[in-house]
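Here the structure is laid out as structure tokens; the discussion comes afterwards.
Removed from the display is one protein chain of the complex; every other protein chain stays in position.
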């Protein structure tokens, strides 16, 4: 299991012979396929494929693979994404005051469950600095005043650039990123503390209690400019009863938030998620 | 388990000593308590209690119990509901064309899981008549034309009265009951094919597919004039994936609908549900 | 979704290029792949593949496909199974006295959820005859006396042969089929009322209650001579509490049994299950 693999994600217009063409390309270059998953969205006329094969012994050298994948995608009139399992993406975590998601993600990185590195935690409050220190992770406090939000986002974008961050994870960041931020840094995963599309927006647990629901949930999704409307990666739920106060919903919710976020993150990092037309295919 | 019990539900303003007062009243009359559940809604200042005891040997005779419970409620400035486990409520089921919920409820009644009798099935389409016949349950077809809905509802209300129906169950009835109907017959349980408050209204599975959710659900609730906003009794969910088309969501949803409806119905029939302030306490 | 498809299952020794070879074979014959799933069991050195493509327009005619698949399998030193989605397997259901699984399967067949036909129900008790009649399904009562079990199984085997049965489903049959029966008719799916390997054998709900577990379950599996040890297809669980008596476990268990059995059956019928080395790969 420890050997490095290549993961190729391909999206292209559907037609006959695509599985054969992709697998044939891997085989022709001497690749030994570990996993091959495909999905056809008939309505959209799209073909999605994820193929993973052993890096060692593959005919195309690592440094030439991006160009080769691009050429293959052009031939299929599609788009390719290439990933090497032994390269650990540089991920920034955005947090606020609550520790449960940040702590959970950092622990999973440390224990090897999440193949990524965390060169940066950004928080709009100083509370979680010591937690980050205990994991030996750099922490930067960037206060976000409502009237100076643009300026704060500018500071953050500079930090992301300076640290060569590839993905941002909003681990209960509790702030909305502006459209101009997302235009410049679009790769963002968020955990929302409700079973979307129920209880979009603020204070979902309070509203869930008011409504008297019997289940609460959490949703991990890619962030888009339309708040809470991005492509969903993972959703989890937990039972509640009339005995649960809002505080109990918040407490129970923390567990379901952590599970949804960490599962989504692992799926993303292993390139098991493909996004298209506002939705995801998850090859799990 | 087969011995008859008395179930008393009481809602009254909260104060000290209520558990003692209720249990003391049962004990003073020689009652042997099987179950006693209580809930205090501190915000609302309300106390809710459900006590179940053996009918046999109880000091107050069956026919005198309603008046005694009423007197007790008045002393507590509250409201009491009394039920005898050996009396089978007369329940009408409303259906349309889909058989899964109707068939499931009828089978559970037949097998003894649901302590009720079904003297009447009302449907706005004729499709399910033979199903009802196989269960030896009377079936009445009441067509509902949009422009003559009031008239149709009048026919239904007469049927409910003629058959001395105590509860109506909307088993995928797919029609909205008017406020005036509910004013005259308020005891109605519905199964909605989404995880409320997500996807209120029509075609929830289509909208769930469009949104790309990873879980779908069903909600059994008491019907109020505000569509899909009534007190929730039970909610269930099931996982879906990108491989599931709308038809698969509908198919998977049937199972979760049946479970939510039958559980809610059993909880209601055993008087384990108490409704207050638009929500429920479920003593399960 | 209504167009007929061909489903090819292949198991063979693992080596490089197999996905390409299989998909290439389909493409070379003009097939348009709908689903392609593969699994490599590295420890066993085995490659498993399920490919589904449109029958219409495929270069090899339907009647020639079995021989073509066999030739392909021989080339790969493996074994192929071929299925056409528009052919409805002839399935016999074995039952005893309990109706819940039988009724559920028959309803799902009737509603189109399970692509199969039921030319025969065999039961060792006469109780479920009228249920079968309401579904217009032939019912045969074959009493099984302990001392004349071999004789009864002989009658059953004759019935299976006479009705050209391809699969038997034990829907709470409550009898153990002998090794000699299974040697002559090996394709059998059973529903066991526990979360195997917990509570193998008789009276699992009673033993679950005695043990004080907080979850009960059901397991749908292929039948082998070692009782309750066959390859598992699907498992489900449901929560129980101290309030649940054995009768409640039995009641709650019925729902989880029905779900596990019907899901397993659908997976089997759509050829999403592949069995090898006492276990299954389920491409769901």
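Just so it is clear, A, B and C label the chains in written order, and each chain counts residues from 1 on its own.
In this section, a contact is a pair of C-beta atoms (placed from the backbone, for glycine too) under 8 Å apart; a residue touches a chain by one contact, two chains touch by 3 or more.
Quantities reported herein were computed from a predicted structural model and do not represent experimental measurements.
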item: Residue, one of C:36, C:51, C:196 or C:249, that touches the chain absent here; value: C:196
item: Sole residue of B:17, B:61 or B:112 that reaches the chain not shown, by the stated touch rule; value: B:17
item: Options C:140, C:174, C:213 or C:227, residue touching the unrepresented chain; value: C:213
item: Residues of subunit C (touch criterion as defined above) contacting the omitted chain; value: 39, 195-199, 211-215, 217, 231-237, 241-243, 278-282
item: Contact set of subunit A toward the excluded chain (per top definition); value: 1, 99-100, 103, 107, 111, 113, 134, 245, 247, 251, 255, 259
item: Hidden partner chain, residues of subunit B it touches; value: 16-21, 23-24, 26-28, 30-38, 40
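Quick note on the criterion: only the chains that are shown with their structure count from here on.
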item: Computed distance of Cα centres, subunit C from subunit A, in Å; value: 37
item: Distance between the centres, which are taken as Cα means, of subunit B and subunit A, whole angstrom; value: 41
item: Residues of subunit C whose C-beta touches two or more other chains; value: none
